[in-house]
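Before any comments, here is the structure.
One chain of protein is taken out of this complex; the other chains stay put.
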Amino acid sequence: MRFKSLMLIKPYCLAAILVILYVGNAFSQSDAIPDTENCLLCHRYPSMGRFDKKGIKRIFYINDKKFANSVHGNLRCKSCHVGLDEIPHTDIKKVDCSTKCHVKEPSTNKEFSHINMIEKYQASVHGKGNKAKPISFPEDLPTCKDCHNNSMYIPFSGMWGKSEALSNETLGRCFGCHPEKQWAKKFYSHFTQRMRRRRSPVEIIVLCTRCHEDSEKMARHGLETVDTYKDTFHWAQVKFGVENAPDCISCHAPVGYTTHDIRPRTDAISPINPANRVKTCSNQGGLQTCHPGATAGFAGGRVHAYGVKAQMVAGKEIADTENLDMSLVRKRAESDISAQEAFYYTILEYIRLFYKVLIGGTIGFMCLHQFLAYRSGRRKHGKTG
Amino acid sequence: MSNKDLNPEVSAHNSAGPETGKRYFIRLNLSERLQHFILFACFIVLAVTGFMVMLPEVVAQAFGGASETVFFYRGILHRIAGIILISVGMYHFLYLLFTRAGRRWLIDMLPRPRDLKDMIFNMFYYLGFKKEPPEFDRFSYKQKFEYVALIAGSIIMSATGLLLWTEYKWSKFILDIATLVHGMEAILACLAIMIWHLFEVYLLPRKSSISKTWITGLIDEDEMKDEFAAQYKKIMDDPALQKIYIHGEDPADQKAKTPLEVKITDLARIH
Partner (left out) sequence: MMSKVGKAMKKFPAFLFKFVTIVLFCIFGLWLLKLVYFPELELKKSVAAVQPSEKEDLFGHILKRKGPVPQSHFHLVDEYVAQPEPYPPVCMTCHGTYPHSKGEKVRSLLNAHTGFVACSVCHTRMDPGDEGMDFAWVDRKSGMITTQFQGGYGKYSAKIYPVTLGAGGSKEIFRPVDEKDAQKFIDLKAKFTPDQIAEAKIKLHSHITEKPVFCNDCHKKEGYFDFAKLGFPLQRIDHLNSTEVVGLIAKYEKFYFPSAIDFGLEKPLE
C-alpha cells in the first residue's frame, strides 16, 4: 500500500480558505440586505448555532454584508429555505438547490433554478444514482455544499490590474445607461465572476482530495486514491502556485466541459477517454495551451503515476487492512489496467530497483573508499587538513 | 607575528621549500580549466533548479507570492544551463579528437588493466597492508572512474532531458522512463560529485587546504611526486614532456611563477 498524500499542503490551504471565508473581498460593497423577513433579528449573532443529530456543528450566523455581496445576495432567505413559517423553526426543510427561486432567468424569462446543473451532475460520475441506476454508498458522493459555499463576488483582475480600479472604471461606463447602480453592480459582478476560475489550482486539489485521498472511501467504490498525482510534474507546478497550472479540472473538465459533468474514462464523451485525449492534452482554445503538439502516443498514456491498481495487476500483493477492503479495487484493477500498462509498470519498477542498487552500491563504495583515504591522509599529513 | 602567518597557504608553501626554485607542473590547460568551470557552474545551476521540483510543499509554499515567478525562471535557467552543458560536452568531444592536448588527454584517460591493480594496491595502502601507495600516472583510477561516470551521466541526463523538453512528441511510457532516469541519475550524480570529487579536492588532508588547480591549472613538484609519481618520472625522463607539462619551460612563458602569483590576466595565457 502506498501511503502518499497531498495532505501536507492542506493546513495551509485550509487556512487560506478560512481566510477567504472570514474576510472575503467586499468588492462593490452593497449595503446590507433589506431584511424584509427580519431573519437577522436572531441570525446576526455570531455564536448562534448548535450541534445537530449527526453531531455536525451547525452555524446559524449570517454576516449580512458578506451575504449581500455574495452570488446569492439578491435572494431572500426564504427563496432557498422554503417554508420557514414557524418560529422557532420546527418546519425546517433541507435546502434544495433545484428549487425555483423566483428569479427570472433572462434568456428564457423563466423562473431560475440550478436544475440544469443538477441534472448534469446526476448523470456524471459523481451523481448519486437513482432507482434505475443505483449506486452503492450514495452517502459518499458529494452534494452541492461539499464543493460550493456562498462565494462572494471578487473584483475582476488580470490584464490591466489586480485592484478594484479596473472594476470601478468599467462600472463607471455601465452606470451611464443603467442608472440602477445596485443592479448594474450585480450584473457586472455576475459576469466578471465567471471570467476567472473561482479557485486556485491548489484549492482545487485540496477540494478534490477531501474525498479522493480517503483510501477507505475510495476502496468502497473500487477506486484508488489520487496520491500518485503528486509524482507528476503537473503537481510540481501546482505546488509552486503557478497560475493555470494543471490541477484536477484542467484535464477532467477542460474547455467545453463543466466541472459538474466529470465522467469516467470509459465514457465516450469524457475528456479523459483515450479517443478525446489528444484534444484534452493540447487544450486548444483554452487560456493555457498545454501540450499543443500532443501526439496520440503522448496523450494515450497514464497521467497519474502508476498506483495501487498497477501494483495489483503486476502481481504485487496488496493486503486488505482491518478497515480497508480492497476486493473491489482488485476487481476494478483488472479491467482498468491493461496487460501493457502492467508491463510498463514492471519495467519502471525494475529501472527504479536498478537505480536503487546502483546508487546504494556506488555511494556505499565511494563512502568507504573516501573514509579510508581520509584516514590514511590524516596519518600522512597530520590533522591540519 | 611574522608576515608568513598572515596566510597559512603561503606559509605552507614556504615551509615546503624556497619559492623561486620551485617547479610547477601543468595539470589543466586554459581550455580544460574553462571547460571545467562552465561544467561546474552549469552543474550547480542544474542541480539547484532541478531539485527544486522535488521540494516538499511546505518549502515550495515558503516562496510565497514569488513562487510562481521562481518556478518560471527555474524552468528557463534549467534549460539554459542544460544547453550550455550539452554544448560544453560536444566541445569537449571535439577537443579530444582535434587538439593535440585533447588527444593526449584521451590517451592518458583510457582505462587500462593497470588501473584495477592500482585500485587494489591503493586500498591495501589505505588499510595499512602496504607501506607505499601505488605510483599513479597522469590520471589515477579515481579520476578515470569519475571521468567515465561524468561522460555516461552527461549523456544520460542530456538525452532524458531533451526527451522531457519535447514531451509531446513521445509516448508517455518513454517519458515515464525519462522522468525516472533523469531524477535518479541526477541524485547519483550529485551524490557522486559530493562524495568523490568534492571530497578529493576539498576535504582530503593535503598540504594546501583547498586545491587551486581548478583556477591556476598548476600543482607543485611535491604534490606531483606524491600523487602522480609515475607521470613525474616520465616527465623527468623525457624533455619533450617537460616542455609540455612543466610550468615555465615553455619559451612563451619564461618567468616561472608560483600558483599564488597567477592572476586573472595570466589565465588568458595558454600554458
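Which chain is which? They are A and B, in the order written, and residues in each are numbered from 1.
The working rule: a residue touches a chain if its C-beta (ideal position, glycine included) is under 8 Å from a C-beta of that chain, and two chains touch if they have at least 3 such contacts.
All figures in this text were calculated on a predicted structure; none of them were measured in a lab.
May I ask which residue of A:101, A:152, A:236 or A:333 touches the chain that does not appear here?
Reading the full complex, the residue touching the unseen chain is A:152.
Can you name the residues of chain A that touch the chain not displayed here?
Considering the whole complex, chain A reaches the absent chain at 2-5, 7-8, 10, 14, 18, 21-24, 38, 41-42, 44-51, 55-63, 66-67, 70, 87-88, 90, 95, 143, 145-146, 148-152, 210, 213-216, 227, 230, 321-323, 355-356, 359-360, 363.
Just checking the interface: what residues of chain B touch the absent partner chain?
1-2, 5-6, 8, 51, 54, 56, 183-184, 187, 190-191, 194-195, 198, 202-203, 209
Just so we're on the same page, only the chains that are shown with their structure count from here on.
Measuring from the mean C-alpha position of chain A to the mean C-alpha position of chain B, what distance in angstrom results?
Comparing mean C-alpha positions, chain B is 48 Å from chain A.
In the complex, go through chain A and note every residue touching chain B.
Touching chain B: residues 6, 8-9, 12, 233, 236-237, 239-243, 281, 291-295, 297-303, 305, 344, 347-348, 351-352, 355, 358-359, 362-363, 366-367, 369-370, 372-378, 380-385 of chain A.
Note which residues of chain B are touching chain A in the complex, please.
Touching chain A: residues 53-58, 60-61, 63, 67-68, 70-72, 123, 125-128, 167-173, 175-177, 179-181, 184-185, 187-188, 191-192, 195-196, 199-200, 203-207, 209 of chain B.
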